[in-house]
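Every protein chain except one is present and positioned as in the full complex.
Residue numbering begins at 1 within each chain, and the chains themselves are lettered A, B and C in the order written.
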Amino acid sequence: MTERQDWEQWDLPTEAWLRSERGSEGWPRSLQLEVTVRVLFPTVLVFSVYLLLAGHHAPGGGFSGGLVAGLAFVLRYVAGGSVELASAARIKPPAVIGAGLSVAVLTALVPVAFGHPVLASTHWEWHVAGFGDVKLATNLFFDIGVYLLIVGLVLDLLRSLGAGIETRDLEREQERERRRAEEERR
Amino acid sequence: MTVDVTTAVLLGGLYGVGFYLLMQRSLMHIILALVILGHGANLLLQAAGGPPGGPAFVGIVPAAAMSDPLPQALALTAIVITFGLTTFLLALSYRSWVLLGHDEVQDDIEDHRLRRRELGEAEEAGR
Amino acid sequence: MLIAIAALVATAAVLPAVARRWGRAAFAVGSVVVLATLGLALVRYTAGYRTESLAWAPVAGLEFTVRLDALALLMTVLVSGIGAVVLAYFTRYASRGEEGIGRDAAVLVLFAGAMLGLVLADDVLSLYLFWELTSICSFLLVGGNGLKGEARRAAKQALLVTILGGLAMLLGLILLGTAAGTFRVSELVASPPGGGVAVAGIVLVLVGVFTKSAQLPFHPWLPAAMVAPTPVSAYLHAAAMVKAGVYLVARLAPAFAERPVWWVPLVVIGLATMVLGGWRALRQHDLKLLLAFGTVSQLGFLLVLLAVGTYTAALAGAALLLAHGLFKSALFLTAGVIDTRAGTRDVRELSGLGRRWPLLAACATLAAASMAGLPPLVGFVAKEAAFKAFTHADPRSALVLVGVLAGSVLTVAYTLRFLIGAFGGRGAEPGEVGRPGVVLTTAVAVPVAASVVLGVAPGVAELLAGDYAGVFGAATYHLELWHGFTPPLLESAIVLAAGYLLYRRTAAATRAGAALPGVLDAQRGYRAAVVGLEALARGVTSRLQTGSLPAYVGIILVTVIGVPAVGLLTGPIEQLSPRAWNSALQLPLTVLALAAAATVPFARRRLTAVLLTGLVGYAIGGVFLVVGAPDLALAQVLVETLTLVVFVFVLRRFPPAFRRVERESPLRHRTRLVVACAGGAFVALLTLVFSSLRERPSEAGAAYVASAKDEAGATNVVNAIIVDFRALDTLGEITVLLVAATGAASLGLAARSARRRALPTADGDRGQREDEEVTA
């Protein structure tokens, strides 16, 4: 009997597991975390660009790169809340997303102007003295579009589901809904 | 190109749990069900390519020993799509929580009204 | 003749505008146009015009083919002639400035066009088209402005019954046409199909006939439709629309008259309706209802005559068709005059009108005489022919003759009731009654005059009627006022005498009739059918449509599992010989993933469940890595991480623990478990079965490997596929992400904008504020 009860309650909540903003003026900031993340942030971004460019020859690509970059912004947000996030990215996320898709679609359409089918690709190789071979494939632009879009997506999620939800006073919201429902009934 | 038993069992387990959770009333369970089913579907897609081989990198692995790259690409696409839709569903469940005050899937009101009229209060009460 | 139909439709389209400008003159315009079509038909017929065709949708077999033969011309005379009279009558029947003149005029003229199309059509589908068009016109005319509940109900009933019949007829005609290999009526009649399909087709067509021509048990819609303005009743529900069924029988009889499936139902139902309709007419107090039941009765008579397929019967039928249209429209128009000018049409309240309006009374008496079958009117001539047609020695004819005679007796009785009820009596306070006026009286007089002319000179009627009847054999009988002392004359005399006696004993007869069981009340049958249909609909829907999402999902899963499984079992399943595993590393990952997944349903805390699901994801990522899909593994791990982050964002607002559900019924729980297990097993099995079907690696996969470096400039083949070979997939996929982000934003930020909206704003433009908010 007791065993069964234990099984049923094995993961009942015993403590609050998420920091809450409720009742305080802002995000409870932790200097240590913030500083660490600020240092880490550019490094992770550079790594994400590496993933984007290396995608042609190693695991990676626009997706993985974009996701890694996005996770960098997530770190900033977790460390410092929306204030911190705002200092990292000032542009509107929907615009970034739109730009990403625009780049991708334009990459699809440009070959048509040169008499190729939609989404056709070409690639060139140059030898640059002292640097090595440089390869450029037009489909890289497509990957850049993907990268941009994913970064924009993560930023947008941080804005809407991250910052959008946390600062809301849910209780008051629901109280109002309830009152409205009562008024309707009357 | 028969899939190995271990993968098949894993797929069966994932789909089974997914289906079970999908038929719950709690929205969170349903979302988790869709996530788990998504994992299952992606794995299935990957497994559909045939027996595994080396990673598909030209010049590193001989072509004959490579795993089929196409289902991987398809699965990759599917993973990202599932992710996007999961986030949307989460946002919707949040909205539902705000508006309804709970996160359970409720029965349709009009259907209910018709049922009540037709089948009588007794049966409704017995449910 | 197509131009005539088109002209009527076009006229109908402009009449509302005419009515807005010139009021009741719209009816006059309509009348002239309708009359012109009659003239056109006569000219064309004498000029030897036969057919004309206009293709609409040949693949569908839809074309407008018109054919003007004797029967069609006969009907055209009725449709256009009486149409013109009724429209002229309407110019004075309607009050000046009355609402709805434009609508009524337009729909009446449209109806004339549809009816003309119906009788001229030589193509079964265009015949059906015009058939239904007349039903819709009837619906609109009966319903009127829709303010009266009674009118609404009557209109709906008429529509439902006639359309149901029409649809049955359509199916029947299609069956017949398919069996015969032609959709031309003339070809169908020339070489009628046989076999079981033809039987079904004939029965279905007859359902259409019975509904349209108000036969038992469908007839109640016709008396109910009497709420329509009287000219409408005179035209649609006496002269034209209800004749559509009769017309169709006349049209198809040459093909099917031999077959019992054709003539038995027609004769039995026709006679039953003739007697019952006459009986019911005898009991009415309302002049219009009396006439309506009389119409029901006469339609039964017409069907009997036209169904049996002998020369004399067909001749009688065609003549009576004409006669009935003439006298019944005259009588209805008379009833209309009485109704509007005397303020009532209840025979118990009317008195002394005969002396006030001698001219109208005389006209009405002549029309009634035609209905009762008195010489020298066309009704008499037709009835003589009808009696003659069945005065034979064989038992079948004798039986029919008895029925026809009984019906005729009733006809005489209710005719007397009508005439004496409307015009008899001394008239206590005649001062309150207005004048009928010249137009109205003339409109009544025109068909009456025609009745007299055709009675005196029956040869004119025989021109067309005889021509039609000719398809059944050589002319053995002629329409004459005087045949000498023949059995039919004796029968006529008996009928008249018996009818008079019955009229005198109406009260006693009515009492006897009241004892008839209510089962025979067909109106009750209609109501029961409607109530039954609605109850069936509610019953089925409330049982199926549970409104419960888990149930819906369950049904979907069961279907998706069950249906293909059945399909799979239709063929042999080959022996499966799968390997246990491909890489030993799979085993721990599989165990981990399965254990984590299986724990999720037991988790009490939301976060636990989410983390366990995340664990499943990472384990799958591990599997991807093991089986040689590093890109997939990388994406899986990154996506899983981000998914967890988003989950945590949202979970912050939910209570930590799942709500404890009250114990659900064990049956339901077990069902869910069984479906889930079956589903899992099914997927596992199908994976094995389908993957065992392929022997060789995918050619597409090999092609990608071969051309990745040269074509896409990438050595990572998976990446090459994503950004190059199948970039269109990727484009779609990032579009989904764009959509998801936009959607999540509009949902996540909706709460904020809702709050802003609740605050009082200076400009009061709530929507705009919200949108600024969402963009910000």
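One rule holds for everything that comes next: contacts are C-beta pairs under 8 Å (C-beta built on N, C-alpha and C of every residue); 3 or more make two chains touch, one makes a residue touch a chain.
As a convention for this text, contacts and distances are computed from a predicted model.
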item: Per UniProt, the name of the complex member that is left out, chosen from "Dihydroxyacetone kinase DhaK subunit", "phosphoenolpyruvate--glycerone phosphotransferase", "Ger(X)C family spore germination protein" or "Na+/H+ antiporter subunit D"; value: "Na+/H+ antiporter subunit D"
item: Among the chains presented, those that the missing one touches; value: A, B, C
item: Absent-chain contact - pick from C:23, C:61 or C:217; value: C:61
item: Listed residues A:37, A:51, A:68 or A:108, member touching the removed chain; value: A:108
item: Selected residue (touches chain absent from view) among C:174, C:261, C:362 or C:420; value: C:174
item: Hidden partner chain, residues of chain C it touches; value: 55-62, 125, 128-130, 132-133, 136, 139, 143, 145-147, 149, 152-153, 155-156, 159-160, 163-164, 167-168, 170-171, 174-175, 177-178, 197, 200, 533-534, 536-538, 540-542, 544-547, 549, 551-553, 555-557, 559-560, 563-574, 683, 686-687, 689-691, 693-694, 696-701, 703-704, 707, 711, 724-729, 731-733, 735-736, 738-740, 742-743, 745-747, 750, 754, 765-768, 771, 774-775
item: Footprint left on chain B by the chain that the document does not show; value: 1, 3, 22, 27, 30, 34, 37-38, 40-42, 44-45, 47-49, 70-71, 74, 77-78, 81-82, 84-85, 88-89, 92-93, 95-96, 99-100, 105-106, 108-111, 114
item: Touch list for chain A against the chain that is not drawn; value: 92, 94-95, 97-102, 105-106, 108-109, 112, 115-121, 180-181, 184
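The rule we apply is simple: only the chains that are shown with their structure count from here on.
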item: Of A-B and A-C, pair with higher C-beta contact tally; value: A-C
item: Distance from chain C to chain B - Cα centre to Cα centre, in angstrom; value: 45
item: Rounded Å distance, chain A centre to chain C centre (Cα mean); value: 58
item: Between chain A and chain B, centroid-to-centroid distance (C-alpha), Å; value: 23
item: Junction residues of chain C, two or more chains touched; value: 630-631, 635, 639, 642, 646, 649-650, 653, 715-716, 722, 730, 734, 737, 740-741, 744, 747-748, 751
item: Touching two or more other chains - residue numbers and ranges from chain B; value: 55, 57, 76, 80, 84, 87, 90-91, 94, 98
item: Touching residues (chain side chain C, partner chain B) in the complex; value: 538-539, 541-543, 545-550, 553-554, 557, 576-583, 586-587, 590, 593-594, 597-598, 600-601, 606, 609-610, 613, 616-617, 620, 623-624, 626-632, 635-636, 639, 642-643, 646-647, 649-650, 653-654, 658-659, 661, 672-673, 675-677, 679-681, 683-685, 687-688, 690-692, 694-698, 700-702, 704-706, 708-709, 715-718, 721-722, 726, 729-730, 733-734, 736-737, 739-741, 743-744, 747-748, 750-751
item: Chain C partner contacts - residues on chain B that touch it in the complex; value: 1-17, 19-26, 28-29, 32, 35-36, 39-40, 42-44, 46-60, 63, 66-77, 79-81, 83-88, 90-95, 97-98, 102-105, 107-112, 114-115, 117-119
item: Residues on chain B engaged by chain A in the complex (per definition of touch); value: 55, 57, 76, 80, 84, 87, 90-91, 94, 98-99, 101
